[in-house]
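Note sheet for the following structure.
Yeah, one chain of the complex is gone here, protein chain that is, but the others are all in their spots.
Then we have chain A:
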Amino acid sequence: MQISMENIHKAFGTNQVLEGVDMEIKHGEVHALMGENGAGKSTLMKILTGLHQKDEGTVTIDGEEKTFANPKEAEQFGIAFIHQELNVWPDLTVLENLFINKEPVTKFGLIQTKKMKAIASEQFEKLAVSIPLHKEAGQCSVGEQQMIEIAKALMTDAKVIIMDEPSAALTDREIEKLFDVIRSLKASGVSIVYISHRMEEIFTICDRITVMRDGQTVDTTPIPETSFDDVVRKMVGRELTDRFPERTPDPGEAVLEVKGLGRKGVFQDVNFNARAGEIVGVAGLMGAGRTEIMRTLFGLDGKYDGEIFVNGQKVDVKNPSQAVKLGLGFITEDRKGEGLVLDFPIKDNIALPSLRSFTKNSLIQEKEEQEFVEMLIKRLTVKTESSSTEAKNLSGGNQQKVVIAKWIGIGPKVLILDEPTRGVDVGAKREIYQLMNELTDRGVAIIMVSSELPEVLGMSDRVLVVHEGTIAGELHRDEADQEKIMTLATGGQVNG
């Protein structure tokens, strides 16, 4: 299938999102689509698949002009879309999810479960996925849910598959499998549109790349003729110095210390500390227990084994409310689900953990609150018209800044960041890194959980590698490299 989109325009209300985008997808190619958040990538793909209707422009498929009224039409025509937001039905089984609205039925209208199982098993085998078909989808990890979505799209016999950030929640091993699948799809003539923020992946798997900026196409280039720097320059429209700002760490005393921390069946005997002014990176495969350790540390999962010390004092963190009082902040990986009250204005979100500090005689002092919030919005350069804009109307990067602002507001001693730049564009990523530097300069200890190795290597002063619920090793900034981290993360030994 050959698709050509020309001069596509689209506005939502008065907000012009696409202003004359051109893109061409060739038969059997893997085509990267890159751009900062808000550049219009997803909108363009939603127009192609009938989820939105274009205002202007033409879409030609195999020489014929074509407009889909809805996603189902596009799917029947052979264009499948794997969305960034996972659409699983948590209470249905994996099998039921795979066949939702497409269940094969007998002539009496009964669902043919056996047939479903056969098709699903075959598909999973191709993907080398081993999720039990009868498992409830809600019990699956995010990575597994992503694989379900991918399998679902493949089952439609699509000629063109659009993947929007497919690897965001996958482990490296799962990404390898995904790439194998992409290669074999390509060999059989399927075209893939691959949307991602991860440069390494794009240069590994893609044939051509189209870069978008501010609702327009910058250009399309074959991958061998371009470079990381070139792509970044096109995306942001300016030179970016390094991806990671330089760090000049000057660590002080240990602010947080953890001894023998454990939770039955989840992780055990975890020992580490974080010093003032230091960034401790936490690497490991998905499901190794990184996030769980942090949740326990923050009092989210109740009782635990072992001891936690803050400033040398033994503390008992029973709930997040205590953790916050101790000066801990937690930026979780699920920004929308756990970080923000989306219906709340920016102001109320930022003020939420610090209400106490501007309450007098049980009343919130609104003027003080407003000043406090404005100061933080300015300091974090949150791009917004006003502090009363609702959080749901912000881009991913700006939302993340609001979450960070909220925690800076409490004057934290220790800040735990879980996947701090997930779904955040290159420009905002760098701003977040710079902010982390500013915080450590002021003596905050940062613990950063990340699945992006370049980020771990670029920002951490020390790297803890978690493997199967325990800390498999600790690497210092100068000795850490991708290979060592991956060796430890997969259960190997590093001589150091």
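Here, a residue touches a chain if its C-beta (ideal position, glycine included) is under 8 Å from a C-beta of that chain, and two chains touch if they have at least 3 such contacts; residues count from 1.
The criterion applied here is as follows: contacts and distances are computed from a predicted model.
K.L.:
Missing chain's UniProt protein name, "RNA polymerase sigma-70 factor (ECF subfamily)", "Ribose ABC transporter permease", "Lactate utilization protein" or "Phenylacetate-coenzyme A ligase PaaK, adenylate-forming domain family"?
P.N.:
Spelling it out: the chain absent from the display is recorded in UniProt as "Ribose ABC transporter permease".
K.L.:
Among A:Glu144, A:Glu257 or A:Asp348, choose the residue that contacts the chain missing from this document, as touch is defined above.
P.N.:
A:Asp348
K.L.:
In the whole complex, not just what's shown, which of A:Leu98, A:Leu185 or A:Leu340 touches the removed chain?
P.N.:
For the chain that is not drawn, the touching residue is A:Leu340.
K.L.:
Just one of A:Thr332, A:Gln400, A:Thr421 or A:Asn437 touches the chain that is missing; which is it?
P.N.:
Selected residue, touching the omitted chain: A:Thr332.
K.L.:
Name every residue on chain A in touch with the hidden partner chain.
P.N.:
On the chain A side, contact with the omitted chain comes from 13-14, 298, 300, 319-321, 323-325, 330, 332, 337-344, 348, 351-353, 355-356, 359, 362-364, 366, 385, 406, 410.
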